[in-house]
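All protein chains but one are shown at their positions in the complex.
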Amino acid sequence: MSIDADLARVDAPVPAPITVTKDYSLPDRIFRRGVQAAGIGVLFLLIAIGVFLLHAGYPAFHNAGLHFFTRSGFQTIGAHPSFGVFASLIGTIEVASVAMLVGVPVAIATAIFLSEYAPLWSRRSLIAMIDLAAAIPSIIFGLWAIFELQPNVVGFSTWLSRHFAFIPFFKVVSPPLNASLFIAGLVVGIMIVPIIASICREVFSLAPAGEREAALALGASRWQMIRSVVLPFGRGGMIGAVMLGLGRALEETIAVAIILGLSFTASAHILQHGGTTISQLIAVKFGSGGTLGTQDLLMCGFVLFVLTMVINLAASAIVNRSRSGAGVDL
Amino acid sequence: MTTEVSMPPPPFDLTGGTPARGGRWAGPGPGGPVEAGEIEAEGVCAWFGGRLVLETVTLTMEQSKVTALIGPSGCGKSTFLRILNRMHEVVPGAQLAGSVRLDGVDIYGPGQRAIDTRRHIGMVFQKPNPFPAMTIADNVLSGLKFSRNAPADRDDLIEEMLTKAGLWNEVKDRLGELGGALSGGQQQRLCIARALAVRPRVLLMDEPCSALDPTSTLRIESTIKEIAEEVTVVIVTHNMQQAQRVSDYCAFFLAEENKPGRVVEAGRTEMIFGEPSDQRTSDYVNGHFG
Partner (left out) sequence: MTTDSETPTAPPGVLVRSSTASTATLSPRRTLVEPDDAAGSGDQVAPPPTPRRLPTPLRPRDFGTRDIALLVISAFSSFCLTWVIFFQVTSLSGALGFLVVWYVGFLALTWLSTAEVIERSVATDRVVAVVVVSAAMLVSGLVVFIVAWVAYKAIPSIHWGSLLSKDQLHLEATDPNALAHVGVVHAVIGTLEQVLLATAVGVPFAIATAVFLNEVKGWPVRTVRTVVTAMSGTPSVVAGIFIYSLLILTGYLPYSGFAASLALVVILLPSVTRVVEEVLRVVPSGLREASQALGAPEWRTVWSVVLPTARSGVVTAILLGIARIVGETAPLLFTAVGSQVKNWDPFLHDQGALPLSIWSNHQFPQAVYVDLAFQAAFVLMSFVLILFVLARLFSRPKGKRSKNVSEGDDMMARYFIPVPIERPTESEVGQ
């Protein structure tokens, strides 16, 4: 072929790609639309929850203004209603703090055991045990706590209140020491262990074998290897797991309600009886307090909803964007 | 098991045994290099999950020399290498028999800890594995951190090791960067520096250049030749030309069909490649198979 023909070929315009139109048959169109509807339906459901709670609870917020967050109490009947979420917020934070202090170390230690120390033959059963722990309903935890845990822990509470009274939290103004935020925190702490342990275990097991071997070959003991390879690798996952545990601790209702009881007393002393959390407040006060009361509780529910949603989304992002979650080497 | 000493330690002796029995090697010290060591493997067998994969290997890896373990893939060279520094037992279901003596002391003897052994017999792996969360400087020093030996002078040691590994000029300005930020060849040289920093007597290298480009490969080969005087090197390689370039002695491993691997022939590199005694060795080095 001559050069000109070749050049002409090269310079000829590239044909446009054929557009392939996806032609779905009718059953397929129905299928696709139906499935898409389900997906969008979930989206709407979530929005509906948020919007509806806000809408239905807003009158209470309107009534109280920003004092909603600074006042305590549930005085919603009568001419001068006084209510607010402050005490419940403090109680929620205190219960969650105790729960995290108790639950996070135990959970991470258990996760390290499961992924690094447990003999292979026992691993499946132990993991099943942890999963079963996650499946135990919270009401059963509550039952166990009030009948079994509480009597045994009151002694410890007493000891704490006697020897650590200089810390304002631990001061006991009015015994008895049961039905306290501290005991509620203990139960919730036990309940969040399986959640945190499961995620951490999974994340630890993803640590790359090459780096582990490198550490061992340099003469590291097993713990040194864990500290220099596994834990740095799993940092994102651990943070996410802890945040999820926190979210769970904030929203736990029934076990807390069983321990704290049905009364509503605002108290910041965690060792003595009394105190309330947002979810417990909603659970025990719902239906009473008239319309304003219901609206108040709906507003509290909205606050709780937003709080846990934010924490869960953040935890998800952290876990999956970190080195451990994304599963990609740097 | 053929250890030299077979008495169990007396029940209440908690001091770890007298040097005459089992004993210890002089530990890696911050001051001064340690003498290169000699490894004698005798009757080494290896099993994975009950299946024999390596049969009765007896080999001596001479002091201050480079010994290459060659052979087609899957015949137990890496397994044997890992037995030399007690990494074989890290794999679940792995068993072994035989004795491995470093400078006369059986590393599998009673009272010997794997941790100690690995500080004297280092390893560089096929896929470079620097610690990505640590800086380059910390990577080099990481082995010392594990053995709790603070070096007299950190910076000098880092420079010395990186120079030996042939990496100093490239990273001297960026020692604070993370270990994972280097190229493949650089990472492997970093791993070599890291392994050398604990001043082992022997350095085991499991196909260190197979994942690297030719330039890095040549660099590492020259590093091997330079360090061989201070550190005995045992290198597993697929690359026969590399074995010829780098090693003083060679051992040819072979696993015939459905049989465990064993050493067919071993000797000076010139002999193995020039005048192999066994037909199979000759076939392999001449490229008829493998």
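For reference, chains read A and B in written order, and residue numbers begin at 1 within each chain.
Just so we're on the same page, a contact is a pair of C-beta atoms (placed from the backbone, for glycine too) under 8 Å apart; a residue touches a chain by one contact, two chains touch by 3 or more.
Being a predicted model, the structure only gives us computed values, none of them experimental.
Considering the complete complex, the chain that is not shown touches A, B. The residue touching the chain not shown here, chosen from A:Ile93, A:Leu143 or A:Ala268, is A:Leu143.
Only one of A:Ser72, A:Ser88, A:Ser161 or A:Ser279 touches the absent chain when the whole complex is considered: A:Ser279.
Checked against the hidden chain, the listed residues A:Ile49, A:Ile93 or A:Ala268 yield one contact partner: A:Ile49.
Counting the whole complex, the residues of subunit A in touch with the unshown chain are 24-25, 27-28, 30-32, 34-43, 45-46, 48-49, 52-53, 56, 105-106, 109-110, 112-114, 116-121, 123-124, 126-141, 143-144, 146-148, 152, 155-156, 159, 190, 193-195, 197-199, 202-203, 205-206, 208-210, 216, 220-224, 226, 237, 240, 244, 247, 251, 253-254, 258, 262, 279, 282-283, 286-287, 294, 297-298, 301, 304-305, 308-309, 311-313, 315-316, 319-320, 325-329.
Not every partner is drawn; the one left out touches subunit B at residues 1-2, 9, 11-12, 14-16, 42-43, 45, 47, 52, 55-60, 62, 88-90, 92-98, 110-111, 113-115, 127, 146-148, 249, 251, 262-268, 271, 277-278.
The working rule: only the chains that are shown with their structure count from here on.
Chain contact summary for the complex, subunit B toward subunit A: residues 85, 87, 90, 92, 115-116, 118-119, 122-123, 125, 127, 129-134, 142-143, 145-147, 178, 180, 191, 194-195, 198.
Within the complex formed with subunit B, the subunit A residues making contact are 120, 208, 210-211, 213-221, 224, 228-229, 232-233, 323, 329-330.
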